[in-house]
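The complex appears here without one of its protein chains, the remainder shown in place.
Coming up: chain A.
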Amino acid sequence: MHIAEGFLPPAHAVAWGVASAPFVVHGARTLTREVREHPESTLLLGASGAFTFVLSALKLPSVTGSCSHPTGTGLGAILFRPPVMAVLGTITLLFQALLLAHGGLTTLGANVFSMAVVGPWAGYGVYRLVRRSGAPLMVAVFCGAFVADLSTYCVTSVQLALAFPDPGSGFLGALGKFGSVFAVTQIPLAVSEGLLTVLVMRLLVQSSRGELTRLGVLVAGLGKKSAGTGSSTGTGSGTDAGPGTGEAVAR
């Protein structure tokens, strides 16, 4: 989903930079507040950023015969809400732009917008919707991660189609072209990302119940009860009470 260095006209590059900047600044404020108020969450924040680091380095073959990589932004968005991911995603993109010539500084704004802004927000929104419908936690996590991944690549396709409309068929023609390169390739990878995010969330449910309860991912009462038994059988499917109440209790 990286738009390569120099491959967006200057006006587009600047516009996407301007569009992304407020999200990153707001995210940085949210992140520092979170670390100041809850220093114990620093570790889990690091783990969320690390998940993005691993997944966005993982180039996987897809059904279209080309390779692409997941984004790993859904997990952090579900745990810490999307603003925090704007920062963690930007750090990942900067690393890749500066050391790997993957993406770029002129296209950083556009790449941040797709991977660190739209992806996390879309994924988080879907996670909340699915959770509110009464579905088990892990189903919501899968849907959230899947959408965070796929929406990122759809945004990239739109960004490129806006910058390079097809001379014959215009914006929509170009969108079809870039969409078949990015979005179609990404579908099985988004499934993979959903599965990996569920895996990590399951490990977190086993290892970090207290933290997940504080963050509102697990419901307080149930979390305490299971934590008391000290067993590792909780899969999260038993904790599917309303997410709204969990949030209310935890915050």
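Please note the rule applied: contacts are C-beta pairs under 8 Å (C-beta built on N, C-alpha and C of every residue); 3 or more make two chains touch, one makes a residue touch a chain; residues count from 1.
The rule is simple: contacts and distances are computed from a predicted model.
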item	value
UniProt protein name of the chain not shown, from "Ring-1,2-phenylacetyl-CoA epoxidase subunit PaaC", "Sugar ABC transporter substrate-binding protein", "Cobalt transport protein CbiN" or "Cytochrome c oxidase assembly protein"	"Cobalt transport protein CbiN"
Option from A:Ser20, A:Thr185 or A:Thr213 whose C-beta touches the chain left out	A:Thr185
Candidates A:Ala19, A:Val35 or A:Leu60 - the one touching the absent chain	A:Leu60
Absent chain, residues of chain A that touch it	1-7, 9-10, 43-44, 46-47, 49-68, 95-102, 104-106, 156, 160, 164-167, 174, 177-178, 181-182, 185-186, 188-189, 191-192, 195-196, 198-200, 202-203, 206-208, 210, 230, 232-233, 235
